[in-house]
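Written below as C-alpha coordinates is the structure these notes are about.
A single protein chain has been omitted; all remaining protein chains appear in their positions.
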Amino acid sequence: LVQEDVYIHPTSTVDTQQIGESTRVWACAQIMAEVHIGSNCNIGSHCFIESGVTIGSRATIKNGTLICEGVTIEDGVFVGPGVVFTNDCYPRSPRLAAAGSRYDTKEWLLPTVVRRGASIGAGAIIGAGVVIGEFALVGCGAVVARDVSAYAVVLGNPARARGWACQCGQRLRFREEVTCCTNCQRRYITEGSAIRPIEIE
Amino acid sequence: LVQEDVYIHPTSTVDTQQIGESTRVWACAQIMAEVHIGSNCNIGSHCFIESGVTIGSRATIKNGTLICEGVTIEDGVFVGPGVVFTNDCYPRSPRLAAAGSRYDTKEWLLPTVVRRGASIGAGAIIGAGVVIGEFALVGCGAVVARDVSAYAVVLGNPARARGWACQCGQRLRFREEVTCCTNCQRRYITEGSAIRPIEIE
Partner (left out) sequence: LVQEDVYIHPTSTVDTQQIGESTRVWACAQIMAEVHIGSNCNIGSHCFIESGVTIGSRATIKNGTLICEGVTIEDGVFVGPGVVFTNDCYPRSPRLAAAGSRYDTKEWLLPTVVRRGASIGAGAIIGAGVVIGEFALVGCGAVVARDVSAYAVVLGNPARARGWACQCGQRLRFREEVTCCTNCQRRYITEGSAIRPIEIE
(Lines give C-alpha, C1' and ligand atoms only; values in the text may rest on other atoms or scores of the structure.)
Protein backbone atom coordinates (compact mmCIF):
# COMPACT_ATOMS: atom_id res chain seq x y z
CA LEU A 1 0.00 0.00 0.00
CA VAL A 2 3.05 2.26 -0.02
CA GLN A 3 2.10 5.11 -2.35
CA GLU A 4 4.03 5.42 -5.60
CA ASP A 5 5.78 8.68 -4.84
CA VAL A 6 7.07 7.62 -1.42
CA TYR A 7 10.85 7.84 -1.17
CA ILE A 8 12.71 5.31 0.97
CA HIS A 9 16.49 5.57 1.19
CA PRO A 10 18.16 2.28 0.18
CA THR A 11 19.99 1.98 3.53
CA SER A 12 16.78 2.10 5.58
CA THR A 13 14.74 -0.87 6.77
CA VAL A 14 11.02 -0.33 6.31
CA ASP A 15 8.70 -3.21 7.17
CA THR A 16 5.37 -1.40 7.02
CA GLN A 17 3.23 -0.86 3.95
CA GLN A 18 1.20 1.92 5.58
CA ILE A 19 3.00 5.01 4.31
CA GLY A 20 1.10 7.89 2.70
CA GLU A 21 1.96 9.67 -0.51
CA SER A 22 4.95 11.99 -0.78
CA THR A 23 6.43 10.80 2.53
CA ARG A 24 10.21 10.46 2.55
CA VAL A 25 12.34 8.17 4.73
CA TRP A 26 16.07 8.85 4.97
CA ALA A 27 19.27 6.88 5.59
CA CYS A 28 19.50 4.03 8.08
CA ALA A 29 15.99 4.58 9.41
CA GLN A 30 14.17 1.55 10.74
CA ILE A 31 10.39 1.45 10.58
CA MET A 32 8.81 -1.75 11.82
CA ALA A 33 5.68 -3.52 10.65
CA GLU A 34 2.34 -2.21 11.94
CA VAL A 35 3.43 1.42 11.84
CA HIS A 36 1.05 3.87 10.15
CA ILE A 37 2.49 7.05 8.63
CA GLY A 38 0.42 9.65 6.80
CA SER A 39 1.18 11.62 3.67
CA ASN A 40 3.79 14.29 3.10
CA CYS A 41 5.94 13.43 6.13
CA ASN A 42 9.71 13.59 6.42
CA ILE A 43 11.41 10.88 8.51
CA GLY A 44 15.08 11.70 9.14
CA SER A 45 18.06 9.39 9.07
CA HIS A 46 18.71 6.97 11.96
CA CYS A 47 15.12 7.13 13.22
CA PHE A 48 13.60 4.07 14.85
CA ILE A 49 9.82 3.68 14.77
CA GLU A 50 8.42 0.67 16.58
CA SER A 51 5.34 -1.41 15.78
CA GLY A 52 2.15 0.19 17.04
CA VAL A 53 3.13 3.80 16.31
CA THR A 54 0.81 6.08 14.34
CA ILE A 55 2.04 9.29 12.70
CA GLY A 56 -0.33 11.69 10.95
CA SER A 57 0.30 13.72 7.81
CA ARG A 58 2.66 16.65 7.23
CA ALA A 59 4.77 15.68 10.27
CA THR A 60 8.52 16.26 10.40
CA ILE A 61 10.54 13.69 12.34
CA LYS A 62 14.18 14.74 12.47
CA ASN A 63 17.25 12.52 12.60
CA GLY A 64 17.96 9.95 15.25
CA THR A 65 14.56 10.13 16.90
CA LEU A 66 13.33 6.99 18.67
CA ILE A 67 9.56 6.40 18.79
CA CYS A 68 8.32 3.41 20.72
CA GLU A 69 5.12 1.40 20.73
CA GLY A 70 2.11 3.27 22.06
CA VAL A 71 2.99 6.70 20.66
CA THR A 72 0.56 8.61 18.47
CA ILE A 73 1.77 11.70 16.62
CA GLU A 74 -0.92 13.82 15.02
CA ASP A 75 -0.87 15.94 11.87
CA GLY A 76 1.71 18.67 11.39
CA VAL A 77 3.85 17.81 14.40
CA PHE A 78 7.56 18.66 14.49
CA VAL A 79 9.81 16.23 16.36
CA GLY A 80 13.38 17.49 16.55
CA PRO A 81 16.56 15.43 16.24
CA GLY A 82 17.52 12.99 18.97
CA VAL A 83 14.14 12.98 20.69
CA VAL A 84 13.34 9.84 22.70
CA PHE A 85 9.86 8.61 23.58
CA THR A 86 9.11 6.12 26.37
CA ASN A 87 6.20 3.87 27.29
CA ASP A 88 7.06 2.30 30.66
CA CYS A 89 7.49 4.17 33.96
CA TYR A 90 9.16 1.33 35.85
CA PRO A 91 11.14 -0.56 33.23
CA ARG A 92 12.98 -3.78 33.93
CA SER A 93 14.63 -6.11 31.45
CA PRO A 94 11.81 -8.47 30.42
CA ARG A 95 14.45 -11.21 30.56
CA LEU A 96 15.13 -10.56 34.28
CA ALA A 97 13.62 -13.22 36.54
CA ALA A 98 12.72 -10.59 39.17
CA ALA A 99 10.52 -8.79 36.63
CA GLY A 100 8.17 -11.73 37.05
CA SER A 101 5.03 -11.61 34.96
CA ARG A 102 5.21 -7.84 34.31
CA TYR A 103 5.80 -8.29 30.59
CA ASP A 104 3.42 -11.19 29.99
CA THR A 105 0.69 -8.73 28.98
CA LYS A 106 0.80 -5.11 27.74
CA GLU A 107 -0.62 -3.63 30.97
CA TRP A 108 2.72 -1.89 31.63
CA LEU A 109 2.43 0.12 28.41
CA LEU A 110 1.38 3.77 28.83
CA PRO A 111 0.29 5.42 25.56
CA THR A 112 1.56 8.90 24.65
CA VAL A 113 -0.08 11.41 22.31
CA VAL A 114 1.39 14.46 20.60
CA ARG A 115 -1.47 16.63 19.39
CA ARG A 116 -1.61 18.37 16.01
CA GLY A 117 0.84 21.13 15.28
CA ALA A 118 2.94 20.63 18.41
CA SER A 119 6.75 20.87 18.33
CA ILE A 120 9.24 18.85 20.35
CA GLY A 121 12.73 20.33 20.56
CA ALA A 122 15.98 18.49 19.96
CA GLY A 123 16.99 15.86 22.48
CA ALA A 124 13.82 16.13 24.52
CA ILE A 125 12.78 13.02 26.46
CA ILE A 126 9.06 12.31 26.60
CA GLY A 127 7.89 10.41 29.67
CA ALA A 128 5.45 7.54 29.34
CA GLY A 129 1.75 8.27 29.24
CA VAL A 130 1.80 12.03 28.68
CA VAL A 131 -0.33 14.10 26.35
CA ILE A 132 1.37 17.01 24.61
CA GLY A 133 -1.32 19.50 23.68
CA GLU A 134 -1.89 20.99 20.27
CA PHE A 135 0.66 23.58 19.15
CA ALA A 136 2.62 23.13 22.39
CA LEU A 137 6.34 23.71 22.19
CA VAL A 138 8.68 21.45 24.17
CA GLY A 139 12.09 23.08 24.49
CA CYS A 140 15.25 21.32 23.44
CA GLY A 141 16.61 19.02 26.13
CA ALA A 142 13.40 19.13 28.17
CA VAL A 143 12.39 16.03 30.11
CA VAL A 144 8.59 15.87 30.01
CA ALA A 145 7.05 13.98 32.91
CA ARG A 146 3.54 15.49 32.87
CA ASP A 147 0.91 16.52 30.35
CA VAL A 148 1.66 19.73 28.45
CA SER A 149 -1.20 22.20 27.81
CA ALA A 150 -2.13 23.26 24.30
CA TYR A 151 0.04 26.21 23.16
CA ALA A 152 2.28 25.93 26.24
CA VAL A 153 6.07 26.30 26.08
CA VAL A 154 7.83 23.94 28.51
CA LEU A 155 11.54 23.85 29.37
CA GLY A 156 13.93 22.06 31.70
CA ASN A 157 14.37 18.81 33.59
CA PRO A 158 11.71 18.23 34.73
CA ALA A 159 9.92 20.33 32.12
CA ARG A 160 7.94 23.29 33.51
CA ALA A 161 5.63 25.77 31.79
CA ARG A 162 7.51 28.91 30.80
CA GLY A 163 5.15 30.69 28.41
CA TRP A 164 2.98 30.31 25.36
CA ALA A 165 3.50 29.80 21.63
CA CYS A 166 1.39 30.80 18.67
CA GLN A 167 0.32 28.27 16.05
CA CYS A 168 2.98 29.80 13.80
CA GLY A 169 5.71 29.11 16.38
CA GLN A 170 6.20 32.67 17.66
CA ARG A 171 6.33 33.21 21.42
CA LEU A 172 3.24 35.01 22.77
CA ARG A 173 3.37 37.76 25.43
CA PHE A 174 0.28 38.40 27.52
CA ARG A 175 0.00 41.77 29.18
CA GLU A 176 -3.78 41.56 29.25
CA GLU A 177 -6.33 38.78 28.89
CA VAL A 178 -6.06 38.93 25.09
CA THR A 179 -2.93 39.08 22.97
CA CYS A 180 -2.06 39.20 19.30
CA CYS A 181 0.87 37.30 17.74
CA THR A 182 3.54 39.76 16.60
CA ASN A 183 4.33 37.54 13.63
CA CYS A 184 1.01 36.31 12.19
CA GLN A 185 -1.61 38.40 14.07
CA ARG A 186 -3.56 35.40 15.33
CA ARG A 187 -5.31 36.40 18.56
CA TYR A 188 -5.48 34.40 21.82
CA ILE A 189 -7.37 34.71 25.07
CA THR A 190 -6.45 33.34 28.50
CA GLU A 191 -8.95 31.00 30.11
CA GLY A 192 -7.95 30.07 33.65
CA SER A 193 -4.53 28.44 33.37
CA ALA A 194 -4.95 27.78 29.63
CA ILE A 195 -5.17 29.84 26.46
CA ARG A 196 -7.14 29.41 23.25
CA PRO A 197 -7.20 31.14 19.87
CA ILE A 198 -10.04 33.63 19.42
CA GLU A 199 -10.63 32.87 15.77
CA ILE A 200 -10.24 29.18 15.08
CA GLU A 201 -9.00 28.41 11.61
CA LEU B 1 32.26 -18.52 18.92
CA VAL B 2 28.96 -16.82 18.13
CA GLN B 3 26.32 -19.32 19.20
CA GLU B 4 24.18 -20.88 16.51
CA ASP B 5 20.87 -19.34 17.50
CA VAL B 6 22.19 -15.78 17.71
CA TYR B 7 20.32 -13.41 15.41
CA ILE B 8 22.20 -10.54 13.78
CA HIS B 9 20.29 -8.20 11.49
CA PRO B 10 21.94 -8.00 8.06
CA THR B 11 22.36 -4.20 8.28
CA SER B 12 24.38 -4.37 11.51
CA THR B 13 28.17 -4.49 11.79
CA VAL B 14 29.31 -7.02 14.39
CA ASP B 15 33.04 -7.59 14.77
CA THR B 16 33.04 -9.66 17.96
CA GLN B 17 32.66 -13.42 18.17
CA GLN B 18 31.81 -13.29 21.89
CA ILE B 19 28.00 -13.38 21.79
CA GLY B 20 26.02 -15.85 23.88
CA GLU B 21 23.16 -18.01 22.73
CA SER B 22 19.74 -16.57 21.86
CA THR B 23 21.05 -12.99 21.83
CA ARG B 24 19.57 -10.80 19.10
CA VAL B 25 21.14 -7.76 17.46
CA TRP B 26 18.90 -5.42 15.44
CA ALA B 27 19.25 -3.04 12.50
CA CYS B 28 22.26 -0.81 11.96
CA ALA B 29 23.85 -1.73 15.29
CA GLN B 30 27.63 -1.62 15.47
CA ILE B 31 29.43 -3.92 17.88
CA MET B 32 33.21 -3.76 17.77
CA ALA B 33 35.78 -6.47 18.33
CA GLU B 34 36.64 -7.35 21.93
CA VAL B 35 33.09 -6.89 23.15
CA HIS B 36 31.64 -9.68 25.30
CA ILE B 37 27.87 -10.17 25.35
CA GLY B 38 26.13 -12.92 27.32
CA SER B 39 23.17 -15.07 26.38
CA ASN B 40 19.54 -14.10 25.83
CA CYS B 41 20.19 -10.38 25.37
CA ASN B 42 18.38 -7.99 23.08
CA ILE B 43 20.48 -5.25 21.43
CA GLY B 44 18.28 -2.63 19.73
CA SER B 45 18.79 -0.92 16.40
CA HIS B 46 21.39 1.86 16.03
CA CYS B 47 23.33 0.83 19.14
CA PHE B 48 27.06 1.37 19.25
CA ILE B 49 29.12 -0.87 21.54
CA GLU B 50 32.84 -0.12 21.68
CA SER B 51 35.75 -2.51 22.22
CA GLY B 52 36.29 -3.33 25.87
CA VAL B 53 32.61 -3.44 26.86
CA THR B 54 31.19 -6.43 28.73
CA ILE B 55 27.46 -7.14 28.90
CA GLY B 56 26.04 -10.00 30.99
CA SER B 57 23.08 -12.23 30.15
CA ARG B 58 19.36 -11.42 29.92
CA ALA B 59 20.13 -7.71 29.43
CA THR B 60 17.94 -5.46 27.29
CA ILE B 61 19.73 -2.66 25.45
CA LYS B 62 17.19 -0.48 23.65
CA ASN B 63 17.65 1.44 20.40
CA GLY B 64 20.26 4.07 19.78
CA THR B 65 22.21 3.46 22.98
CA LEU B 66 25.95 4.27 22.92
CA ILE B 67 28.21 2.22 25.19
CA CYS B 68 31.88 3.15 25.28
CA GLU B 69 35.03 1.35 26.34
CA GLY B 70 35.28 0.68 30.05
CA VAL B 71 31.59 -0.02 30.68
CA THR B 72 30.46 -3.25 32.32
CA ILE B 73 26.77 -4.14 32.32
CA GLU B 74 25.78 -7.05 34.53
CA ASP B 75 23.03 -9.64 34.15
CA GLY B 76 19.43 -8.61 33.71
CA VAL B 77 20.05 -4.89 33.24
CA PHE B 78 17.65 -2.70 31.27
CA VAL B 79 19.20 0.17 29.30
CA GLY B 80 16.54 2.35 27.71
CA PRO B 81 16.66 3.96 24.26
CA GLY B 82 19.08 6.80 23.56
CA VAL B 83 21.19 6.26 26.69
CA VAL B 84 24.79 7.51 26.44
CA PHE B 85 27.71 6.27 28.55
CA THR B 86 30.97 8.17 29.01
CA ASN B 87 34.48 7.30 30.17
CA ASP B 88 36.42 10.60 30.34
CA CYS B 89 35.67 13.49 32.71
CA TYR B 90 37.82 16.07 30.91
CA PRO B 91 37.68 15.09 27.27
CA ARG B 92 39.69 16.79 24.57
CA SER B 93 40.12 15.75 20.96
CA PRO B 94 43.08 13.34 21.04
CA ARG B 95 44.16 15.03 17.80
CA LEU B 96 44.43 18.44 19.51
CA ALA B 97 48.04 19.49 20.14
CA ALA B 98 47.09 21.08 23.49
CA ALA B 99 45.84 17.71 24.75
CA GLY B 100 49.50 16.74 24.89
CA SER B 101 50.24 13.23 26.07
CA ARG B 102 46.82 12.74 27.73
CA TYR B 103 45.77 10.03 25.28
CA ASP B 104 49.12 8.22 24.99
CA THR B 105 48.02 5.78 27.70
CA LYS B 106 44.59 4.77 29.04
CA GLU B 107 45.01 6.56 32.40
CA TRP B 108 42.22 8.97 31.43
CA LEU B 109 39.68 6.13 31.16
CA LEU B 110 37.27 5.79 34.10
CA PRO B 111 35.40 2.48 34.17
CA THR B 112 31.64 2.37 34.82
CA VAL B 113 29.62 -0.52 36.17
CA VAL B 114 25.88 -1.16 36.05
CA ARG B 115 25.02 -3.84 38.61
CA ARG B 116 22.61 -6.73 38.01
CA GLY B 117 18.96 -5.97 37.54
CA ALA B 118 19.35 -2.18 37.37
CA SER B 119 17.36 -0.06 34.91
CA ILE B 120 18.49 3.05 33.09
CA GLY B 121 15.71 5.20 31.67
CA ALA B 122 15.54 6.59 28.15
CA GLY B 123 18.00 9.30 27.23
CA ALA B 124 19.90 9.16 30.52
CA ILE B 125 23.56 10.21 30.43
CA ILE B 126 25.92 8.20 32.61
CA GLY B 127 28.99 10.08 33.83
CA ALA B 128 32.42 8.48 33.72
CA GLY B 129 33.50 6.26 36.57
CA VAL B 130 30.18 5.77 38.34
CA VAL B 131 28.73 2.59 39.80
CA ILE B 132 24.99 2.07 39.43
CA GLY B 133 23.89 -0.31 42.19
CA GLU B 134 21.87 -3.45 41.73
CA PHE B 135 18.19 -2.95 40.90
CA ALA B 136 18.65 0.83 40.93
CA LEU B 137 16.36 2.81 38.64
CA VAL B 138 17.77 5.81 36.78
CA GLY B 139 14.92 7.99 35.54
CA CYS B 140 14.59 8.98 31.91
CA GLY B 141 16.69 12.01 31.01
CA ALA B 142 18.72 11.84 34.24
CA VAL B 143 22.38 12.91 34.14
CA VAL B 144 24.23 10.66 36.56
CA ALA B 145 27.42 12.19 37.96
CA ARG B 146 27.78 10.10 41.16
CA ASP B 147 27.36 6.51 42.27
CA VAL B 148 23.78 5.31 42.62
CA SER B 149 22.85 3.11 45.61
CA ALA B 150 21.33 -0.31 45.11
CA TYR B 151 17.52 -0.08 44.73
CA ALA B 152 17.65 3.74 44.57
CA VAL B 153 15.53 5.78 42.15
CA VAL B 154 17.41 8.83 40.84
CA LEU B 155 16.03 11.66 38.71
CA GLY B 156 17.11 14.98 37.24
CA ASN B 157 20.19 16.85 36.04
CA PRO B 158 22.27 16.25 38.07
CA ALA B 159 20.55 13.06 39.18
CA ARG B 160 19.43 12.99 42.83
CA ALA B 161 17.92 10.21 44.93
CA ARG B 162 14.12 10.41 44.93
CA GLY B 163 13.02 7.06 46.36
CA TRP B 164 13.41 3.31 46.10
CA ALA B 165 12.46 0.58 43.67
CA CYS B 166 11.72 -3.09 44.19
CA GLN B 167 13.51 -5.79 42.24
CA CYS B 168 10.31 -6.13 40.21
CA GLY B 169 10.41 -2.43 39.23
CA GLN B 170 7.60 -1.17 41.51
CA ARG B 171 8.23 1.98 43.58
CA LEU B 172 8.60 1.26 47.30
CA ARG B 173 7.05 3.44 50.03
CA PHE B 174 8.60 3.37 53.49
CA ARG B 175 6.43 4.50 56.39
CA GLU B 176 8.42 2.39 58.83
CA GLU B 177 11.79 0.69 58.83
CA VAL B 178 10.39 -2.27 56.89
CA THR B 179 8.15 -2.22 53.81
CA CYS B 180 6.53 -4.71 51.51
CA CYS B 181 6.27 -4.27 47.72
CA THR B 182 2.64 -3.73 46.75
CA ASN B 183 3.21 -5.65 43.52
CA CYS B 184 5.34 -8.72 44.37
CA GLN B 185 5.37 -8.72 48.20
CA ARG B 186 9.18 -8.74 48.49
CA ARG B 187 10.12 -7.13 51.79
CA TYR B 188 12.87 -4.54 52.37
CA ILE B 189 14.49 -2.94 55.41
CA THR B 190 16.26 0.41 55.69
CA GLU B 191 19.86 0.34 56.86
CA GLY B 192 21.23 3.85 57.38
CA SER B 193 20.91 5.60 54.02
CA ALA B 194 20.51 2.31 52.13
CA ILE B 195 17.94 -0.45 51.88
CA ARG B 196 18.23 -4.19 51.42
CA PRO B 197 15.80 -7.04 50.79
CA ILE B 198 14.92 -9.07 53.86
CA GLU B 199 14.68 -12.36 52.04
CA ILE B 200 17.39 -12.60 49.43
CA GLU B 201 16.45 -14.72 46.46
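All chains are identified by letter, namely A and B, in their written order; residue positions are counted from 1 within each chain.
Operating definition for what follows: contacts are C-beta pairs under 8 Å (C-beta built on N, C-alpha and C of every residue); 3 or more make two chains touch, one makes a residue touch a chain.
Just so it is clear, the structure is predicted and the values come from calculations on it, not from any experiment.
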Residue touching the undisplayed chain, where the options are A:99, A:165 or A:195:
A:165
Which listed residue, A:6, A:28 or A:67, touches the chain dropped from view?
A:28
For subunit A, which residues lie in contact with the unshown chain of the complex?
9, 11, 26-28, 40-42, 44-46, 57-60, 62-64, 75-78, 80-82, 117, 119, 121-123, 135, 137, 140-141, 143, 155-157, 165, 167-171, 184, 201
Quickly run down the residues of subunit B that touch the omitted chain.
11, 13, 28, 30, 46, 48, 64, 66, 68, 82, 84-86, 90-100, 102, 123, 125, 127, 143, 157-158
